[in-house]
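The block underneath contains the structure these notes are about, expressed in C-alpha cells.
Removed: one protein chain of the complex. Kept in place: all other protein chains.
What follows is chain A.
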Amino acid sequence: MMVFTIRFAIAIVILICLQTCVLWGQEHGESNELRYGVYHKLPHHSKYSKRGEIVVTLSRAVAEYSNSGDVLSINDFENADKANNDPYYLIKLVDEKNPENVMESFTKMCLLKASKFEDEIIIHLNRNKVFHFDYYTSADQCNSTFISTSQTADFKTIVQIIKAGSGTRPKLNRALPINPDGTVEKPPEEKSFLQKYWWYLLPIVILLLTGGPAEEPQQQQQQQHRGGGQAARPARQ
C-alpha cells in the first residue's frame, strides 16, 4: 500500500512537472508575439495619430487587429475632402519594440468611405520577420453617394499574413507518367525472365525431350541452309 502511495505521489509530481513545462512553453510561445502600432494620417492632419494595434503570433502565423487610440468622426473625413484636392489616407505600422522599423502604405480617402471603413492589412513575413504590409479597402471604386449611419469612423479591419513561398525548382527527378485525370500511372509489374519467355523455351524443351541423337545430321543441314540467307539491310523508313 505504501509503495503504491509513493508511486502515485511520483506520478503526480511528474504530471505537475509536465504541466509546468507545457505552460512555460506556451508562455514562451506568447513571447514570440510581435506588436505593431497602427497609425494613420488624414490629408489635413499634420501628424500621424494612433488608430489601433496589430498582434502577430508567429508560431501560429496569425495576426489580430484591435481598435485603440483616437476615434475620428465622420466629419474629419468630410473636411479632408473639402480642404484638400489631393485626398490620400496614409497609414503606417510601427514596431513597438523597435520604433525605427516603420512600414508605410496608403489609399484614397474616397475609397475608405466607399468601403464603409472596411479595410484589410496584409502582412508579409520573411524568416519570421515582418518587413512590409499591403493596405486595401473593401471597395475599389469611389462612390460619391455614401451616407454614413454612424457618427464615428469605425474601422472593421481584417489582418492576413503572407509568407514567402519557396521558389520553383527544376524537376530533375524522372517524372512519373500521370494519367490525364491526375492519378499516377502504375508501371506494369516486373516479370522474371522465365515468366516472360517460357513459351520460347517450350519448343526447345519439347525438342530436347522428344528428339534423339539420330536427328543431328538434319540439324547440320538446316544450319547450312540458314547460313546462305540474305544479308542484313538497313530498314527503310
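Going forward, a residue touches a chain if its C-beta (ideal position, glycine included) is under 8 Å from a C-beta of that chain, and two chains touch if they have at least 3 such contacts; residues count from 1.
Please note the rule applied: contacts and distances are computed from a predicted model.
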Checklist entry - With one chain of the assembly withheld, which option in "Glutamyl-tRNA(Gln) amidotransferase subunit A, mitochondrial", "ER membrane protein complex subunit 1", "Serine palmitoyltransferase small subunit B" or "WD repeat-containing protein WDS homolog isoform X1" matches that chain's UniProt protein name? => result "ER membrane protein complex subunit 1"
Item to check | Residues belonging to chain A that touch the chain removed from view | outcome: 84-86, 88, 90, 102-108, 111, 120, 122, 124, 126-127, 129, 131-132, 134, 136-137, 140-141, 162, 164-172, 175-180, 185
